[in-house]
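For this depiction, one protein chain was excluded, whereas all remaining protein chains were kept in their positions.
Then we have chain A:
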Amino acid sequence: MESLIELLPQLWKAAGETLYIVGLTLFFGGLGGLIVGLGLYLTRGGSLLANKPVFVVLNLLVNFVRPIPFIIFLAAAQPLARLVVGTGIGNNAIIFTISLAASFAMGRIVEQNLLTVTPGVIETARSVGAGTGRIIFTVLLPEALGPLILGYTFIFVALVDMSAVAGYVGGGGLGNFALLYGYRQFNPIVTWAAVLLIIVLVQLVQYLGNTLARKALRR
């Protein structure tokens, strides 16, 4: 217990790093997921920009990336991280890699949520002369907003999960903290402190997501 009190400054720092990593990956991965999801939805047969080759390639890419266990993906994507963010280690590298993995995972969720929008309202928007861009922003996304918020809340947990292995490539965060000061020093109390903090964080975000989704769905 005393050791935990001694470690408190490190714990808060780790929590801050987790928030930093998860916040940025939620933004970049979320944006990427939106683009991938819209791409899948719009190029699907019969949709607004139906394009079979693009859909097939995108669909394959998503199916290819999603099943790779994240820790392997982290290692495999390291050269790409070096190329894009200039480094293969540290928080920036892990933010890049999580965002990339999350884009594909979230893309699938976005696609599924967009498919719940009835084709009739899309057709109605077309019937009054709306173009594709306008339909995306005034019909598709607003009509799917409730499920989309829940989808992003869901992916948040996956982001926390992925951020836990940041320590392997020199990143920080609660996962790294728990391994470094808890697991390796045979101090389960320290490990559990990190777990508790993560649970609280996830609960808060889930509550926020539910509230926002309820507001969007007006239920």
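Assume contacts are C-beta pairs under 8 Å (C-beta built on N, C-alpha and C of every residue); 3 or more make two chains touch, one makes a residue touch a chain; residues count from 1.
One rule holds for everything that comes next: contacts and distances are computed from a predicted model.
Considering only "Anti-sigma regulatory factor", "Imidazole glycerol phosphate synthase subunit HisH", "Methionine ABC transporter ATP-binding protein" or "Aspartyl/glutamyl-tRNA(Asn/Gln) amidotransferase subunit C", the record for the omitted chain gives "Methionine ABC transporter ATP-binding protein", by its UniProt protein name. Within the whole complex, the absent chain has one touching residue among A:23, A:86, A:131 or A:188, and that is A:131.
The omitted chain makes contact with chain A at the following residues, 118, 120-121, 123-131, 134, 138-139, 142-143, 145, 216, 218.
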